[in-house]
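Every protein chain but one is kept in place in this view of the complex.
Each chain gets a letter, A and B, in the order it is written, and its residues are counted from 1.
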Amino acid sequence: MDISVSLTVNGKPVAATLDARTLLVQFLRERLGLTGTRVGCDTGQCGACTVHVNGRAVKSCNILAAQAQGAQVVTIEGIAPDGTLHPMQEAFRNHHGLQCGYCTAGMVMNAIELVKKHPNPSEETVRAGLEGNFCRCTGYHNIVKAVLAGAAAMRR
Amino acid sequence: MNAPLIGQSVKRKEDQRFLIGSARFTDDITLQGQAHAHFLRSPHAHARIRSIDIERARSAPGVVAVYTGDDLAKAKVGGLPCGWLITGVDGKPMKEPPYPALAQGKVRYVGDRVAVVIAETLNQAKDAAELIEVDYEILPAVVKAADARKSGAPAVHDIAPDNTCYVWGLGDKAAVDTAFKSAHHVTTLEFINNRLIPNAIEPRAAVASYSRGDDAYTLYVTTQNPHVERLLMTAFVLGLPEHKVRVIAPDVGGGFGSKIYLYGEEVVLTWASRQVNRPVKWTAERIESFQSDAHGRDHVTKAELALDKNGKFLAMRVTTTANMGAYLSTFSTCIPTILYATLLAGQYTTPAIYCEVTAVFTHTAPVDALRGAGRPEATYVVERMVDTAARELGIDRVEIRRRNFIKTFPYQTPVALCYDTGDYEATLTDALKLADVAGFEARRKEAEKRGKLRGLGYSTYIEACGIAPSNVAGALGARAGLYEAGEVRVHPTGSVTVFTGSHQHGQGHETTFAQVVADRLGMPIENVDIVHGDTGRILFGMGTYGSRSIAVGGTAIMKALDKVIAKGKKIAAHLLEASESDIEYDRGTFTVAGTDKKKSIAEVAFAAYVPHNYPLDKLEPGLNESAFYDPTNFTFPAGSHICEVEIDPATGATRVVNFTAVDDFGKVINPMIVEGQVHGGVAHGIGQALLEGCVYDPQSGQLLTGTYMDYTMPRADDLPSFKVGMRETPCTHNPLGVKGCGEAGAIAAPAAVMNAVIDALAPMGIRDIEMPATAERVWRAIQSAKAKK
Partner (left out) sequence: MRAFDYHRPKSVKEAISILRKVENARPLAGGQSLIPSLKLRLSGPPALVDLGAIEEMRGIKVDGGALTVGALATHAEVAASKDVVHGIPALARLADGIGDRQVRNQGTIGGSLAHNDPAADYPAAVLGLGATVHTNKRAIAADKFFTGTFATALKPGEIITSVTFPLPKRAAYVKFRQPASRFALVGVFVSEGGGAVRVAVTGAGGCVFRQKAMEKRLAENFTPDAVARVKVAPDELNTDIHASAEYRAHLVGVAAQRAVETALAGK
């Protein structure tokens, strides 16, 4: 069944007709070409596909595009103006919070919302807050450092 | 002149594209007219395929083509080759069964590829695959290494009725037997080294296209070694000439070994792209990754260590059964042999070692190298034995290590390797301090007050990286060279592009290699770019595995740089009107010795490409040099890892509360990157010890840990922050003095963690717990220890 969906992605209104079974992540990647959001699993665990839907971090492989009807969606491509980095992106770079880069967009998107809810998080809060994002490269050590530093930068 | 770059924590050049979402992974690639492939996989561990009816699928909406093993056989598509021939103790070659890209006649593990459906959309391909009717005659299966050779076990392949691929041995058996006879004490343990599923976060993927106009193929694929992929596919499987196949490994999201190998999916896609005359794309769903990525480890081992009364190791005897899975994956056969038994000396002077390895077939996914590959298994055996022996003899665990450390180099072990250099005492001393071992007893008592048990565990490990040299490896059965290639292209105005056969999928080569080159050429790192992962641009390469990139790939680049500088000297001599022998070179500047006459590398490069004032009669224009480097020996990173755990005896729940790693990787180019490699490896090792374990149902052969709902990936809140230290004992046989760092953590950590767990429980009389040490396993060990008292 084809359905019509309209929503706002990275500040721009978009409308499309698509197969009802299209996941939000498929819509972002395949229809809008926003391939910065990635898929790492089928069961909603790895978090590589995390985006913001109405300001909340959500796994975009675990909701239908249709469920985002009317929503404000922000992806990794939309968190900082062109040519600049969001303080959380900057922190990931400064603290070597990424290696292969596959989980990075999801990590950054979740971390930004985490810090909005907990502006001055402890290491424990950060580690618990990242439980829905898998990384096989970094052992999380530098990701945690980066999120703490990103939080400090976002407070400034 | 620019400041030295080697040894600096330069921020990574490659980060930008990953951070802003503009990296290009295989699944991000969409080619014009692309169709989508879906593989129908076996739901059974072992079954005869009586028939496959693809007619309904073929006529389903959007379907372009459906192929089965019969189609590949008819087209004379070959099986997947194994890259290492092991010769058994009986002098006979290993059993090497056919490994078809799509199953022919039988399926041999859950997830074995049965058919491929190619359709306009992925949903259509998957819808159609549900219409394929396969008539299976279900046969009994065997999944455990320990069961494979039992009488009555179903044979995986007709050519190996007892499921034995080979029985291989290393070392002096007679010397070991003699040493055991005169031993003061013998420590014996039996281990299972748990099977792991690799779980790179990027699933495997491929996009293949065929150009009729050029009769040429392009394959984008998640591989760690595109040239090897091309070589195997052209020479052994598809029978194509290499110049007609271009393999591109774009950004690759982690490998850990699992993306070294040639897999059936990419073979099928490449072949099919010509049949359907359009690009075909496939990306594994995670469930396919679990089922079909080559798994790691899966050893059953009995080990015995003979000691004298002072705790000196006299001899070690190790008998291992290694699970190969259903087919021989690309490098599977050398992992439990060449990369395992050779490491059993560890950091110690054990004079006699004998190891016998039986490799068996089972109805499970193929097993191959996974981060560490043989070396974690060896380290686990050695380091668990050392801790256990110390406890049995009442010798301090640090002291027994010190008494047995190798102290003079080079050191020839009784298991083939010759260690060139090391300083094991130094890393151990640093680690004891960094881990505050002196304060452990106070922490243990504090934990006791809270009702918790604390334990401390050591792992003083060694690894061998950059498997080499090619001629020795060849004599041991390698079917490939083990060199690396590099090319340095200095452009006319002095910027540089470096082409390397190494491949990065997280390791940061684009920065580390650029540091090496920019440092040697005395230019800003921004002027140097590293190109990798494309057979169309890079002359050749063996790729990235076994922590070989900087030691082998980096050295190839150094050799090419030497050639650039040698030619530069000739050009500079001409420009400066001096004798070539008077030209000195130092980081970017050619100087006439004893004068202030000099030319920068950029000026020399310009002259090479605009040769108006140039010795054209003696020298070709241009400044572009390439080199192959074949190492003379392995490198031998080593170090000391110390783990501290806390156990809740009421539930058995175990947490790593402190983890310290002090490693000697030789010269460190970028400490930030190297520390990151250690963190990742340690997390992988802690995962193996406490969390991860692949489970197949022993009766049905179903994969019970087939999603993240059941396979425990280490998460951020499972781990502590790590303490990391470095020692630099430069490697003696490469110009950078580097050794390799990517696997150390995964090699050392499991033994450190399990030694800590046992340390916490030893007062109850507990000697061993199987990995992963889940809460229930620990709780049960405590219950049965209590029951004995």
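In this text, a contact is a pair of C-beta atoms (placed from the backbone, for glycine too) under 8 Å apart; a residue touches a chain by one contact, two chains touch by 3 or more.
The shown structure was predicted, so the numbers you read here are calculated from the model rather than taken from an experiment.
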item: Residue touching the undisplayed chain, where the options are B:Arg17, B:Arg58 or B:Lys126; value: B:Lys126
item: Among B:Ala249, B:Ile530, B:Leu691 or B:Leu736, residue touching the chain not depicted; value: B:Leu691
item: Positions on chain B where the hidden chain makes contact; value: 123, 126-127, 130, 287, 650-651, 653, 691, 695, 704-705, 708-713, 718, 774-776, 779-780
item: Touch residues of chain A, complete complex, unshown partner; value: 1, 3, 19-21, 23, 42-45, 47, 50, 53, 56-59, 61-64, 66-67, 69, 110, 113-114, 129, 131-133
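Here, only the chains that are shown with their structure count from here on.
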item: Centroid distance [mean C-alpha coordinates] between chain B and chain A, Å; value: 29
item: Chain B to chain A touching residues, read off their complex; value: 11-12, 14-25, 27-28, 30, 123, 199-203, 251-254, 256, 283, 285-287, 505-508, 672-673, 675-676, 679-684, 707-709, 713-717, 719, 721-722, 745
item: Contact footprint of chain B on chain A as seen in their complex; value: 19, 21, 29-30, 34-43, 45-46, 48, 75-77, 80, 85, 89, 92-94, 96, 98-105, 108, 123-124, 126-128, 130-131, 133-145
